[in-house]
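What you see is the complex with one protein chain gone and the rest in place.
After this line comes chain A, so read on.
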């Protein structure tokens, strides 16, 4: 019952005109960015962060705006998957498998409708889960000391690469590169400048917003420049999305299963939405068995991954808000935003600023309804955006990135730094070294070091404090389990590819 009182308080915050407006704007912008091929929630949120900073938004408003963009991107990502067979981002990849065949059969509208309803249910389940489970996790985490927090950071890094597949060596390399970059600047404890090479611009450390926009937005443009000829896109007749709502009713069990699977995948630190949609699709395919026509335009093949990825997106907010551990690339960036506003997510956030947490939850509920409206009757408007040529969209992305970063400090140095990170991000992506762990390292490095050194000064230089409590040992064991699970997972997946 306590939760209901909190929720009522939350709705009071979310329904303030400014916050309501930010949620609406965020949903629209998010759906737009998500719909653009190649731009997903990470890029979308990365682009919006400098803008929300410059706009001088209060923390609650900025968080509501960015999380609405995040939810919107998750909805919008399916549009280009279905219409163009180009996933806007990784989580939307599974949706192409049945969404595009449906569009080819002239059932694109139906696919968009089914997936919108599935997204709605998935996001709804996740928001409900956030309201129910986050406070429980907080109860548990309230007993954490610096040693346990250090263990949590280790867990975040252990999982971010391990579960999402790809090369484990490369994920960890990326994380340590990020951590090293994060140690640039004046050491907060002793005041000694580290690795600044006399450049006073580096004394405050590498601004993660600058790094973020470079690593994601600028590198995306460099990728796009590789092949600029592929602009002629077949325009498919979509039809109305309304019938999709009815066929979503027939997919109700699928959507329910996908939402639950996605939610669990999202809550696991490091797993994120891509795993959510992948598991939801694969398990649904197995569940339905031979009756399904998966891969040839089965509506269930659209409903399952969309329910899964939206549920995972919401689920990933739970460890981010209650423990300060991001569950995905995008939540890592949201976490970064909070840290840079001097708000430390974690158990204390729920105690000290309940209006912020519950306002966010309420804003997500409202935003989810707005997104349903945007994505069923109005979806054809967003599909039109896909007709805009890339030579117009990409320069626009670059310019928004430039202006956003420039206005942070009015400094050309930041712009050069952003370009540098753009090139770094591009090269890393070519090398198949993931960029999200770099951002995570850059971002969490400071906190991680701070907790390590605090633990060490409590123990008087005795390293054993790091593994002296049951909780931290449990967290390390969990981290090891997830790494092993990741190894087994990528081994199985690779075995199947052969």
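Observations on the structure shown:
One rule holds in what follows: a contact is a pair of C-beta atoms (placed from the backbone, for glycine too) under 8 Å apart; a residue touches a chain by one contact, two chains touch by 3 or more; residues count from 1.
Here is the rule we go by: contacts and distances are computed from a predicted model.
Per its UniProt entry, the chain excluded from the display bears the name "Tripartite tricarboxylate transporter TctB family protein", taken from "Tripartite tricarboxylate transporter TctB family protein", "Acylaldehyde oxidase", "Cytochrome b" or "Peptidase M19". When you scan A:12, A:136, A:169 or A:199 for touch with the missing chain, the hit is A:169. From the options A:102, A:118, A:151 or A:179, the residue with contact to the chain not on display is A:179. For chain A, the residues in touch with the chain missing from this view are 51, 54-55, 90, 93-94, 97, 164-167, 169-170, 172-173, 176-177, 179-180, 183, 187, 189-192, 194-195, 221-222, 224-229, 231, 274-275, 278, 389-392, 394-396, 398-400, 402-403, 406-407, 410, 412, 415-416, 419, 422-423, 426-427, 429-433, 449, 452-453, 456-457, 459-461, 490, 493-494, 496-497.
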